[in-house]
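Beneath this line is the structure, given in structure tokens, with notes to follow.
This part shows chain A:
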Amino acid sequence: MTQLLRRALLLALGLYLFLPILASLAYSVATSWTALLPEGYTLKHWANLLENQRFWLSLGRTALLSFSVVALSIFFLVPTLFVVRMYYPNVAGVLEFLTLWPFVFPGVILAVGLISLYSGPPLQLAQTPFLLIAAVTVISLPYAYRAVDNAFAAADIKTLAEAARSLGADDAKTLAWVILPTVLPGVLSGGVLAFSAAFGEFALTQLLIGTLWETLPVYQVQLARTDGNGSAAITVLSFLAAWGLGFWALSLRKDAKVSVI
Partner candidate 1 sequence: MQKVGIRLENLHKHFQGKTAVEGVGLEVAPGELVSLLGPSGCGKTTTLRMIAGFEQPDGGRVYFGEQDVTTLPAEERRVGVVFQSYALFPNLSVAGNIGFGLRVARWSAERIQRRVGEMLELVGLLGFENRPVQSLSGGQRQRVALARALAPEPRVLLLDEPLSALDAKIRAGLRTELRRLQLELGITTLLVTHDQEEAMSMSDRVVVMNQGRIEQVGTPRELYTRPTTPFVATFVGSMNLFTPEKTPGGYRISGHEVALPVAPAGQVGVRPERVELNAHGPFSGTVELVTYLGAEQQVLVRVGPDLWTVLAPNQVLLQRGDPVRLHVPEDAWILV
Partner candidate 2 sequence: MSLGLRWASVGIALLFVLFLLLFEVLPGLLLVRVFWNDGQLSLASWAEATRPLFQRALRNSLELAFISALQGAVLGTLTAWALWSSANPLVKRFTTGLSAVAANFAGPPLAFAFIVLLGGNGFLNLILKGLGLPTVDIYSKEGLYWVYLYFQWPLMTVLMLPAFGAIQREWLEAARSLGSSQWGFWWRVGLPVLLPSMLGSYILLFANAFGAYATVYALTQGQRNLLPLQIGFQVGGDIGYNPVLASTLALMMALVLALSLVLYRLSRRWAARMEGV
């Protein structure tokens, strides 16, 4: 009885998570689909999409956005968490608080605040990719922060540093040979998570910059009005990217724990 319920639940979840993608995949290669199964199959929609310059440009912008967010996150988080863990453990609470901020001020609200703050001098950043990159970094911060912070916590860098110094390593060597290699998988995992979050970002992009600087999700919304099959192809690509990145990030961590907030 419980065995049956258990299987049914897991099967239902699996179906629920896979069916939409499979349907999109089928739709992206269907000639026409009005009965139970598509009438025929074709790669035409994919070919159209891949020949479309707008698609490549939007994909390029999305990649640029995502890589910038990852670079910015790592640039800020690694040194900050390093000094906090090493020298100022009592300010950890402040950092924790700042990463909770996006919970109360999610994308839509942040966009409103940013627009009213940066529409005029002294910092007229509205409708520039720079503001978007900053905003998406803020929104994806909780993901990256958790992963990097867990890595520092698990490494117990203070003890590691003491051990390395007692063995005669100087400070630069301690950092390069001991601390960075230990936290690297966690940092990488945080980077991948931030990348994934930035890759799918829509609310901030649409509100801050819209079609002026079209990213892949924004382009998909435009495309869907005229070409459902092409949009389905983008759906498939987005799913693949999210799942590839997600499983990559998970495989970088020894514990399979996932934290959301």
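Here is how the candidates were picked: all candidates are chains of the complex that A comes from, given by their letters.
One rule holds for everything that comes next: contacts are C-beta pairs under 8 Å (C-beta built on N, C-alpha and C of every residue); 3 or more make two chains touch, one makes a residue touch a chain; residues count from 1.
These numbers were taken from a predicted model, which means no experiment stands behind them.
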{"item": "Interface partner of chain A in the complex, by touch - 1 or 2", "value": "2"}
{"item": "Residue ranges of chain A touching candidate 2 (in the complex, touch as defined)", "value": "2, 5-7, 9-10, 13-14, 16-17, 19-21, 23-24, 26-27, 33-36, 75-77, 79-80, 82-84, 86-87, 98, 100-117, 119, 123, 131, 134-135, 137-138, 141, 161, 170-172, 174-175, 196-197, 200-203, 206-207, 210, 217, 220-221, 224, 228, 231-232, 234-235, 238-239, 242-243, 246-247, 250, 256-258, 260-261"}
